[in-house]
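One protein chain omitted, others in place.
Should a chain be cited, it is by its letter among A and B, assigned in written order, with residues numbered from 1 in that chain.
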Amino acid sequence: MSALAHVAGGDPDFDPSGPVPAPTKRSWTAYLLLLPGALWLGVFFVLPLVQLAAVSLQSRYPGFPGYYYRDVNFENYASALTDYAPHFARSFLYAGLATLLAFVVAYPLAYAMAFKAGKWRNLMMICVVAPFFTSFILRTFAWSQILADEGWVAGTLNFLHLLPGGNIINTPLAVVAGLTYNFLPFMVLPIYASLERADPRVIEAGGDLYANGFTTFRTVTLPMSMPGVLAGTLLTFIPAAGDFVNMELLGPQRGKMVGNVINDQFLAVPGGYPVAASLSFTLMAAILVMVFLYVRRFGTEELV
Amino acid sequence: MAGFREASGDLQLESVTKAFGDFTAVDDIDLHVPRGSFFALLGPSGCGKTTTLRMIAGLEQPTAGRVMIGDTDLTGSRPYERPVNTVFQSYALFPHLTIKDNVSFGPKRRKDKDAATRTDEALELVQMTQFAGRKPAQLSGGQQQRVALARALVNHPEVLLLDEPLGALDLKLRREMQVELKRIQTEVGLTFIHVTHDQEEAMTMADTVAVMNKGHIEQLGAPAALYDLPLTRFVANFLGQANTGVGTIKDTDGDHIVADVLGTPVKILKSRSQVLEGEVLFGVRPEKVTVSRSQPDGAGNDVKGVVRDVSFLGVATSYLVDMPSGTTWSCYEQNLDVEPLDLRPGDEVWLTWNPGHAFGVPVDET
Partner (left out) sequence: MTTTTTTPYRPSAPKRAQVWLANHFAMLSAILVLLYLFLPVAYTFAFSFNDHGKTNIVWQGFTWEHWQDPCGVAGVCGSLVTSLQVGAISTLVATVLGTLMALAMVRYRFRGKAASNVLIFVPMATPEIVMGAALLTIFVQGFSNIGLSLGFTTIVFAHIMFCLSFVVVTVKARIQSLDPRIEEAAQDLYASPMQTFWKVTFPLILPGIAGAAMLAFSLSFDDFIITNFVSGNESTFPKFVYVASRRGIPAEANVIGFSMFVLAVLLVVGAQLVSSVRASKIKE
């Protein structure tokens, strides 16, 4: 997978007999440089996760909502998996659909930016990032206005009899639309970055060899941008699977996602901590497993 | 300057070894470079020449051995503590600084009061004064190369290291810069150590050439001496062209040994052969071979072959001749006569050479 070599940080021209520059300095300086940041991540990322793990194993005092004691009780996980299985299923389904849609929407844009935009490239780049300087909640709320029953989108679709249920807002469709929109730049930018590094002449050569545009795309362009696609899909899927704001602002009253459950259990249900913690861990574990399998399948050694 | 080592004199490497893990890049080399000489380290990529250079600069520390200038032991000192400067292969100019600031970087670090004057002088020396205000990205490759040279020279280092400094230039510019570098070296009188894989470059510029291979120094000497009398098979093949053949030493004939090369007896002066019995690799340079239509009398060293290809080069004509042994020889004849030999592919010819021009080296190694 030589196309991934530059992403993985490997140097294809590395000559073991030649000079070996860069990382040869004494290591204690490295620890000194690393220490403050690593400490911060340790105290505010690892430690909280450990605490969350402990909470997820706690038991409740029966009859005393809001009180629980230290325990090693896996029942919370059992109930997380049985009671909230549909929520998990919805989270992954909606996030998966949103990722797929974002890919379909983002690719032509990234492609145009990398190969067709010329001097407009920087302007297009600004246009991709700019909308995200308005607050994420404001934009999502704007979608609830755009997709509202009285709005022109629903109106047009209803007029064309393309909307069986009669409305978009407060349906899963609106949630997927919102998720697709909100994480789109995370898809566009990595794909653009890997396409930009690709040599357009290779694609032209592909065009020469295959003549057919789609075949060229499938056999030459897409594989070259694979590192970007991989990063983009992960950066879209992960936040989408854990999101609850789109469901809250655009989705139906019933049939929530796992993010909503975690949020409510933590902030609204007294004594909800243990179940919410086990839900959080299950979500994180599921995502890490999926990421691992996905990366194994489409392979790159290092994503960052 | 904390820790700066003043040192002056000849550069010496004593039993220097550098290993990267299991790989030994430089294997126990000794080197003595007299002060003020133009010294070339020549070898194919991966032979250890750049690593040697980096150890002199202090960018690598030897695994064993000592690096000395005069009586000062520089082993273990940092690059910024040595009176040594480098012209890097990629020039490594500071992209964010102007040409002037690039050149004055070294003197300013050393808190030199005359930094400004010396910078101007250095820019003058490489004829780059008019570009002083520009950034490196605004210069051509050749101009950047001059700046890199000025940036190193301005410090009046005891030893100046050049790491394939002309590698990125096109042929014409390369030739010009070779002459220029030689002129500057003569002018400033510093020790120059020039690393290159281009044998022609090494031979045109250097007083002394060390040919390196696999971490060892194969042979060291003046360019003409190396070319005329290589001591190893590697040097024979790496420096210029050589027509060679493996033979067995059968006999001696006064000052000569006589070897049997696939049925043809050839003579080599004893003083020009590194082996006197057993197997020998016989060799003779293309321009030392004479091509004639008929067998010349008496000489002894003559072989009959068939012309494969003729290229007319103006000052000379180059022939490729298939030998009975199955190898192909290259011969280079000066066009001294207005009437050329007029040979065509397929013609039979006799090749002769003066036994005093042949050389013999050990066969071992490939």
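By definition in this document, a contact is a pair of C-beta atoms (placed from the backbone, for glycine too) under 8 Å apart; a residue touches a chain by one contact, two chains touch by 3 or more.
Just so it is clear, the model here is predicted, and its values are computed rather than measured.
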Candidate in contact with the missing chain, chosen from A:184, A:198 or A:226: A:184
Touching the absent chain when the full complex is considered, from B:51, B:119, B:155 or B:301: B:155
Sole contact to the chain not displayed, among B:68, B:92 or B:132: B:92
In chain A, positions touching the absent partner: 9, 21-27, 29-31, 33-34, 36-38, 40-42, 44-49, 51-52, 55, 105-106, 108-109, 111-113, 115-117, 122, 124, 126-146, 148, 150, 181, 184, 213, 234-235, 238-239, 241-245, 249, 259, 262-263, 266-267, 273, 276-277, 280-281, 283-284, 287-288, 291, 302-304
Interface with the undisplayed chain - residues on chain B: 1-2, 4, 57-59, 78-80, 84-86, 88-90, 92-96, 105-106, 109-110, 135, 137-138, 151-152, 155
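In this text, only the chains that are shown with their structure count from here on.
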Length of the line joining the C-alpha centres of chain A and chain B, rounded to whole Å: 57
